[in-house]
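Every protein chain of the complex appears in place save one, which is left out.
After this line comes chain A, so read on.
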Amino acid sequence: MPMYGDLGNKLVQHAKRTQNLTHLPPYQTELVRTVAREVRDLERDVTSMLEPFQGSFDPSAEQATACTLLVNHLSMRRDKRCLLAYHRTRTDKLEELVWNGYDILDLSGQQQAGGANGATGMNEGGTTSSLSPQEEDYVRQYGDLLAAYKGHWTDIDLTGSLEPPRDLFIDVRVLKDAGEIQTEYGAINLTKNSQFYVRQGDVERLIAQGYLQKLG
């Protein structure tokens, strides 16, 4: 028989693994549901155990019951912590992706590619997205929130590069066709494998998205 908290531990291990991955592994719907059920079962045990005492439970008189209650109590809190930790790790990751300019469509697209590479098929229902529906909602709302905060600082471009700027102009190589971009020196047509000397501020977005590579 599995011990209390075993499943919660599994969630924490998933979370730990997620921290070192570049993509988000599938959401553990079943595991989350089981841990939540364990909490409810424990709570029901506690209630039924306390019922005969009618609110006049004396821990020193009933030491065995008191001990069981304590273990149940701690296991519930532990499960809760595990669940919180698991979800927080994932939302942190999602927020990071939102900051890097991905939106919800990019994310589910990326997840599909990840699934084709043989990611674990733990999530049920045959959905290709590794985000839970709640997480998709979260990404959408967080994106709005970030956009609102960024709106106060339009001139600065908060999601821009955090590397200190060294040169105004940089050499870039085009990795993927990106079409035509407008700069203050006129339009540049970015075709694959060509190389340009451009203003960093104009192409930062494209570098972050992997269209361009910075040289030197």
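By definition in this document, a residue touches a chain if its C-beta (ideal position, glycine included) is under 8 Å from a C-beta of that chain, and two chains touch if they have at least 3 such contacts; residues count from 1.
As a convention for this text, contacts and distances are computed from a predicted model.
Hidden from the displayed complex is a chain whose UniProt protein name, among "cyclin-dependent kinase", "DNA replication complex GINS protein SLD5", "Proteasome subunit alpha type" or "Isoaspartyl peptidase/L-asparaginase", is "DNA replication complex GINS protein SLD5".
Of the candidate positions A:A15, A:V39, A:L97 or A:A178, contact with the hidden chain is made by A:V39.
The hidden chain makes contact, of the residues A:M76, A:L97 or A:V174, with A:M76.
Residue A:L84 is the one among A:L21, A:L84 or A:L215 that touches the chain missing from this view.
The omitted chain makes contact with chain A at the following residues, 32-33, 35-36, 39-40, 43, 76-77, 80, 83-84, 87-88, 91, 95, 132, 134-135, 137-138, 141-142, 145, 148-149, 152-153, 155-158, 160-162, 164-165, 167-168, 184, 199-201.
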